[in-house]
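Before we start, here is the structure in question, set down as structure tokens.
As you look at this complex, bear in mind that one protein chain is not there, while each of the others sits in place.
Going in written order, the chains are labelled A, B and C, and every chain counts its residues from 1.
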Amino acid sequence: MAEHIVTKKQYSYVFGILMALTFATTAIGMIDLGRLNVVVALVIAVIKALLVMLFFMHLYWSSKLNKLVIVSGAAWLALLLWLTLTDFFSRGWLPFPGK
Amino acid sequence: MNPSFQLLPEQASATAVHLDHLTLYLLIVAAIFSTLIFALIFFFAIKYRRRSGHERPVEVHGALTLEIIWTVVPFILMMIMFTWGASVFFEMSRPPDDAMNVYVVGKQWMWKTQHLEGQREINELHVPLGRPVKLTMTSEDVIHSFYMPAFRVKFDVLPGKYTTAWFNPTKPGKYHLFCAEYCGTLHSGMIGWIYVMEPAEYERWLAGGSGGESLASNGEKLFQYLACANCHRTDKPGRCPNLQGVFGTAVRLTTGETVKADEAYIRESILNPSARIVAGYQNIMPSFQGQVTEEDLLQLIEYIKSLGKPGPQVGGPAPGANPPALQGGAAAPARSLVPKQNR
Amino acid sequence: MANHTLALRHHFDDVEQQKSASTFGMWVFLVTEILFFGGMFCCYTVYRSLYPSAFGHASNHLDVILGAVSTAVLICSSFTMACAVNSAATGAKHALVAFLWVTILFAAAFLVVEMSEWHLLYKEGLMPGFNFTYHDVDPGHVQLFFCMYFAMTGLHASHVTIGIGLLGVMAFRASRGVFTPQYYTPIEISGLYWHFVDLVWIFLFPLYYLIARHLQ
Partner (left out) sequence: MITATVETRENYLTHEYGVKSWLLTQDHKRIALLYLGAISFFFFLGGIFATVIRLELLTPPGDLVSAQTYNKLFTLHGVIMVFLFLIPAIPATLGNFLVPMMIGCKDLAFPKLNLLSWYIFMVGGICVLYAMLQGGVDTGWTFYVPFSTSYANTYVILTAVGIFIAGFASILTGLNFIVTIHQMRAPGLTWYRLPLFIWSMYATSLIMVLGTPVVAVTILLVALERGFHFGIFDPALGGDPVLFQHLFWFYSHPAVYIMVLPAMGVVSELVSVYSRKKVFGYKFVAFSSVAIAVLGFLVWGHHMFVSSQSVYASMVFSFLSFLVAVPSAIKVFNWTATLYKGSISYDTPMLYAFGFIGLFTIGGLTGTFLATLGFDVHVTDTYFVVAHFHYIMVGGTMMAYLGGLHYWWPKMTGRMYAEGWAKLSALVIFLGFNLTFFPQFIMGYLGMPRRYHAYPEEFQVYHVLSTAGASVLAVGYLIPAVYFIWSLRYGKLAPDNPWNATGLEWQTTSPPLPENFEITPVVNHEAYDYSILEEMKVG
């Protein structure tokens, strides 16, 4: 793994974007967009998270292994949510209480 | 039944027979594979036992065909297990339409059952032979599980929601009822009996013994007593929705969604009315949390269900002796408010 | 390598191996952290999908401005932390110490903002287990919302507190001149931890403050 030193200047660009996105998501959150509110807020949150991980946490310059590790963390969280929600969303498919 | 030594539990329902067939299949698969593996191990262990300390066996390299065979064959057998098991499960999960309804409330550590005709029992359930019985169950405290091995029926009973189980008894007799989910100190004492009776005998049992008023009419009394009727009037529309015929329909809410008015919805409407508000009405209904027991709720539900039907609810014609008081335990969330003379 | 025998533990072949093992280990640890918070995110998702309108009512009791400010403060702290790592890598010892302290300051500021939010909620009688006295629409589900809110922000705050301790130790060691451009893995690893704490909040903020406001 070759050492990569990120400059403070690069960090400050990222910082700027993060602050802007925080402002944007707050502002958009005040407007009623119906279902879109959730989508927009989560998309922005994911972008912010990616920025922090890729640049602040140097994932962009990291080995494939480290990337795999974090991706599997996210994947397992998705798994937990997915299979749990399978249950909650399919309750009541049979017309009897508790099925 | 010979109590000392049996290998199969009593088969007292059609589902039990279906399940035992499935079990037979599972046992055959298991027997084949375990015999195969045990036999091979014994055979190899003896045939290829080490004869001298310096022996060097020839290397046998992996064989792809073998790997594929022993992946695919068990997989196919397992898919048969899956589909067969799922179809039995489906049968267990779908009570037939003509099933007679019985309500079950579990609490530490007893089972309380209520028939539509008004009979209530503790740790017992009498049912007629040959008629499917549908159980609508809930718990006052922790999770229990209603288990009748002879019918191969088991389903958890949870606080705060309703669950369903059903069975169709095909053999008269007296069968075990167990609580199968650990629920505290006397979990093993939360047991009772299911009596399957000839229909005529069952009618006699219903009529005599502990008959009372029907569940729905008890519910109606509660409806008056709790002053629900002051708002929910059938004569004139007003600030409150008319409950006539509401059960089973789709109700539109202020949020624009629709929900099905099932048992859970009625229960929530009484305990936590502001959670889902019917479109066109205000949030003025008070919560009855803490004022009604689970059994009261079931009676109210049964009453509201009966409102949908054309005539008044049929009932046990002969009002016999009163059922024993059910709300003994201090753990019950609230006193029952069924007017005294009915208890 | 010779001048860092102190830093190289005997069972590693070389500094390079030690460094990559440490960062890799930290990433694995962060995965456990993701799933640790994940259990709670799962509860959140389930309840929010079951009781959207109650979540709407409840989230309007939170102060968006405070939420946004705390997010901004935490992002600032992440930025200064990143700068600290940069200073360590370039051997700027004083800058390193200074950035670490600034990061700690931001972290403390975050806690102050968050505690004031908690205090406001407490005054409104919205703290389950202590003084939950809300009797308006759908009290049960609203209480559920606040149980989740306090459990998750509380767990996050405890991570922030641990982070402050960790960064304090790092600042102390940095001022003693322990770190050099060849050896600053502890700083880098603390940085990873700190950015993770920021990451969690990046999700908590919209989930609690923003996305349910208009559902009622």
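The criterion applied here is as follows: a residue touches a chain if its C-beta (ideal position, glycine included) is under 8 Å from a C-beta of that chain, and two chains touch if they have at least 3 such contacts.
Being a predicted model, the structure only gives us computed values, none of them experimental.
Taking every chain of the complex into account, the absent chain touches A, B, C.
Set against the missing chain, the residues B:C179, B:I194, B:C228 or B:A261 yield one that touches it, B:C179. Residues 9-12, 17, 20-21, 24-25, 28-29, 31-40, 42-43, 46-47, 50-51, 54, 128-130, 140-141, 143-144, 147-148, 150-151, 155 of chain C touch the missing chain (whole complex, contact as defined above). The set of chain A residues touching the chain not shown comprises 65, 72-73, 76, 79-80, 83-84, 86-88, 90-94, 98-99. Summarising the interface, chain B meets the missing chain with residues 1, 3-9, 18-19, 22-23, 26, 29-30, 33-34, 37-38, 40-41, 44-45, 48-51, 55-63, 66-67, 70-71, 74-75, 78-79, 81-82, 84-93, 108, 141-143, 145, 147, 149-150, 152-156, 158-161, 163, 176, 178-189, 191, 272, 275, 289.
Please note the rule applied: only the chains that are shown with their structure count from here on.
Set side by side, A-C and B-C show the greater C-beta contact count at A-C.
Averaged C-alpha coordinates put the centre of chain A at 41 Å from the centre of chain B.
With centres defined as mean CA coordinates, chain C is found 15 Å away from chain A. Per-chain Cα centroids separate chain B from chain C by 45 Å. Listed for chain A are no residues, as none touches two or more other chains.
Contact of a single residue of chain C with at least two other chains is seen at no position.
The residues of chain A lying in touch with chain B in their complex are 92, 94-99. Contact residues of chain C toward chain B in the complex are 51, 53-54, 136-141, 215. For chain C in complex with chain A, the residues that touch the partner chain are 16, 19-20, 23-24, 27-28, 30-31, 34-35, 38-39, 41-42, 45-46, 49-50, 64, 67-68, 71-72, 75-76, 78-79, 81-83, 85-86, 89-90, 191-192, 195-196, 198-199, 202-203, 205-207, 209-211, 213-214.
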